[in-house]
Every structure is written in C-alpha cells, then in structure tokens.
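One chain of protein is taken out of this complex; the other chains stay put.
This part shows subunit A:
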Amino acid sequence: MAYELEFEKPLVELRKKISELKEFTKHRDVDFSDEINKLEARLEKLEHDIYANLSPWDRVQIARHPNRPTTLDYIERLFTNFFECHGDRCFGDDEAIVGGIAKYHGLPVTVIGHQRGKDTKENIRRNFGMPHPEGYRKALRLMKQAEKFGRPIICFIDTKGAYPGKAAEERGQSEAIARNLFEMAGLTVPVVCIVIGEGGSGGALALGVGNYVHMLENSTYSVISPEGAAAILWKDASLAKKAAETMKITAKDLKELGVIDEIVPEVRGGAHRNVDEQAKYIDDVLQRSLRQLLPLSAEQLIAQRYEKYKQIGDFIESQQHVSVM
C-alpha cells in the first residue's frame, strides 16, 4: 500500500516483518511457519484492536484517503445503463458534480454526487470535488427532471465544501445552495442521500435534503472542516485534531444527534480496502430505503422529509419568558 495512515503504522511494520520472514524461508532450509502463524495471529488481533477503536481524527484521515472510492466508483458498481447528463443550461458544466440517469436493479433512477479526482490532473478538472453554483444548478435541473418522470433520486455526498472563490460568489453560491435546500424539500419523489466521504458543510447539504440520509462508518459530516473550526475557535489551524474530537463529526455522533438515519458499515480499515465489498454494503441499505419509500405518495414523501428536518435541533422550552421589554 503506497499511502499509509498515521495510526496504521504498527500494522504496516508487522506486515513487513511477516513478509520478510516468508521471503526468508523461501530461500533457506529453515521452517519458520510457527513463527509466521504466531505473527499473523498477532496482526489479526492488532488490526481488530486498532480498527475497533478509531478516534474521530483517525476517521477524518480515512474519509480523506486519496484512494477512498468516489461517486463514480459506486455508480459503476451499483447501477446499470448509466448515462451522464451535463450542464446547468445556464452557465457551464461543473465537473465537481456528476449526475445522470440509470437503472438500479431494473428501477429507473436519477443519480447525483460530488466527484473528486483520482489524480492531480483530474482533481484540477473537477476542482477537488468542490462545486461552483453551476454544479448545484445542474444537480437541481436533474432532480426536477427526475420529479417529472417520477424517478427516485439517489445522492452521494463527498465534498470538502462548496468552492470559496470570487467567481462562485459572483454567480451566487449562496443562492444556488439555498435554492437546492428549498426545492429538495418539495420534491415529489423519494430522495436517498449517502455520505460516502467528507460531508463539508452547506456544500454537502445542497445535495443532502432527503427522506433518508445514511453515512458510511468512516465518513464525516460537519458544519466546517476541523481545520477551519480550529482556526475560528482557537485561532490555530494546527489544533484540528482537537476540533475533530469535540465537534461530533463521525457517523456515530450524527446518528446520536438524529441527523442521519443509518450507519453503513465499512470494510475493515476503510472503504478503499475493497470497493466491491463496500458497494454491496451500500446496495443493501439503498434497497431497503427505496422499498420503504416507493409506496409513499408525493404528499407523504414531502411530509416525511419535513418531519425529519423539523425534529433536528436541541433546545429547552422553558416556562419562563426571557425578555428585555
């Protein structure tokens, strides 16, 4: 593995040792199989211990792993007949968001998602998965089209955030995000959203107003990146790790807060370890969600979505009136 994470170091060392030993026995006439077996058992236990006790910061690292599967990786594995549609019919085609029509186990659907690049060249083309307003407007155009033809909508969320830039502001980044939240609330077809990587703030939410919102075990969803939070709260971006621990950004935290519906389990060590296997886990939850939503009428879908978001928030309804008047 070319790219190793900080907390995986002991594992990497152990694996190296085992392979060295194996190599050694190949060429010599000594039997180390006992030793190897013992080490492998230890590796197994260590892997189990490490991956069962990941800290929020560790999960941030996994969510940002360069090999973490992207929207198109899952589209390729979960859908057939995918046809990508481009453009917002207004200004441009933002490749930081991909969308199109496809079949999901025979069911016509619209699929939309943030799209990061696999290498620097693709990342520049896709702006590192950070959309401009035209990206959100393309997504909305496709959602409206899905609504016209009665197709369920599936959104994959994976962005550091909406792109902060001059051009984005000029073309109304805020309006584009706001419009999506507004229109998604009223969609007459089922909407299922899955956070597959980083869920960065408003830029993520603009594809994330759904009847169900699920999250991969090692993905994150937050109002701001840990670095950003640390910079604002403590004026020191290097305290990102501390911010990650306090801000409640992991799937487990969000489930407890009632923001998401289900945690989609991940392959041990992260989705990038086995994309095919990971796609199966997503397939499972997606099928269940759609089967629950398809019998609902348009009114029921809108009401269910509203109820879901109405529930979120934390406050006290006190008897006492606090007033300056």
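Throughout what follows, a residue touches a chain if its C-beta (ideal position, glycine included) is under 8 Å from a C-beta of that chain, and two chains touch if they have at least 3 such contacts; residues count from 1.
Throughout what follows, contacts and distances are computed from a predicted model.
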Fill in: "Cysteine desulfurase IscS", "Amino acid ABC transporter permease", "Acetyl-coenzyme A carboxylase carboxyl transferase subunit beta" or "ABC-2 type transport system ATP-binding protein" - which is the UniProt name of the missing chain
"Acetyl-coenzyme A carboxylase carboxyl transferase subunit beta"
Fill in: Full-complex contact with the absent chain, from A:3, A:83 or A:315
A:83
Worksheet item: Of the residues A:12, A:41, A:107 or A:257, which one touches the chain left out of the display?
Response: A:107
Worksheet item: Thinking of the whole complex, not just what is shown, which of A:145, A:274 or A:304 touches the missing chain?
Response: A:145
Worksheet item: Touching the missing chain, which residues of subunit A?
Response: 81, 83-93, 101-103, 105-108, 134, 138, 145, 148-150, 290-291, 294-295
